[in-house]
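All protein chains but one are shown at their positions in the complex.
Here is subunit A:
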Amino acid sequence: MVGSNRLSSRIVFLYIPLALFTIFLLFPFYWMLIISLKPNSLLLNTRVNPLYLTEFTLRHYRYLFENTDFPRWAWNTAVVTFGATLLSLTCSILMGYALGRFRFKGGNLMGTAVFLAYLIPPTLLFIPLSQVVVRFGIYNEYWALILTYPTFLIPFASWLLMGYFRTIPRELEECAMIDGASRIQAMRRIILPLALPGVLSAAIFSFTLSWNEFLYALVFMGSGHMKTIPVGTVNDLIRADVFQWGPLMAAAVLGSVPVAVVYMFFVDHYVSGMTAGAVKG
């Protein structure tokens, strides 16, 4: 009796709420996926149950590759993401190391400044920044995003790495330096390998934030063939009020897959990266 009581309370207080959360949080993805596979005849028939698929087609995906600029958008997104991540990571490892390990005048102030920079949202800066981008002659070029994404990536990644570098005992590099290594060597050979989990968190987080960015991509690199996936999909695939839901959802699926895959492989790194600001402080 006790056992069945426990089971029923687990059903009511655990499994049912979890099922409701799962439906609420995952239904839009389910919807995205089935619409991208649904033939138009079924899609526009409002009398049949829209919630599942009786037949499926890959036409919408083919349309995306043959009749739109989608492959080019994907390439643009990849170039920008790769460039911005690499640049930010280089700057952030150095900055995080300096803030987390060196004792110097103004160190705390610099740490605070980095944290505050992390809180400055793109919506505050995008209009004057568009003028800066034009003045520097990089409007509608990859550099427009590769150089501006680091403004939100560097503060975040430096803050995260600063925390990681702090957890590694100072004695380790001091020992290496007694053994004759220079500080740079000690940093490269001893400290950096130990901070690798942090570097990985910073890298995949930078990857995700760059891949997902919308406002700067829309304003600084939004014309012609230079669009990224989110901007191209939202601006070019929606023409006036005619929604081509099939290709739209196919693009949404394909644009989400890279981040979802990376994320699935590195869930724990994600979680530690995401909560770095909130938990580690």
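In this text, contacts are C-beta pairs under 8 Å (C-beta built on N, C-alpha and C of every residue); 3 or more make two chains touch, one makes a residue touch a chain; residues count from 1.
Simple rule for what comes next: contacts and distances are computed from a predicted model.
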- Per UniProt, the name of the complex member that is left out, chosen from "Sugar ABC transporter permease", "Cd(2+)-exporting ATPase", "Putative tricarboxylic transport membrane protein" or "Cytochrome c-type biogenesis protein": "Sugar ABC transporter permease"
- Message: Considering the complete complex, identify which of A:A78, A:A117 or A:L194 is in touch with the unshown chain.
- Response: A:A117
- Item | Residues in subunit A touching the chain absent from view | 14-15, 17-18, 21-22, 24-26, 28-29, 31-32, 35, 43-44, 46, 49-51, 87, 90-92, 94-95, 97-99, 102-105, 107, 110, 112, 115-117, 119-132, 134, 147-148, 150-151, 154-155, 158, 170-171, 174, 177-178, 182-184, 208, 211-212, 214-215, 218-219, 229-231, 233-234, 243, 245, 248-249, 251-252, 255-256, 259-260, 263-264, 267, 270-272, 274-275, 277-279, 281
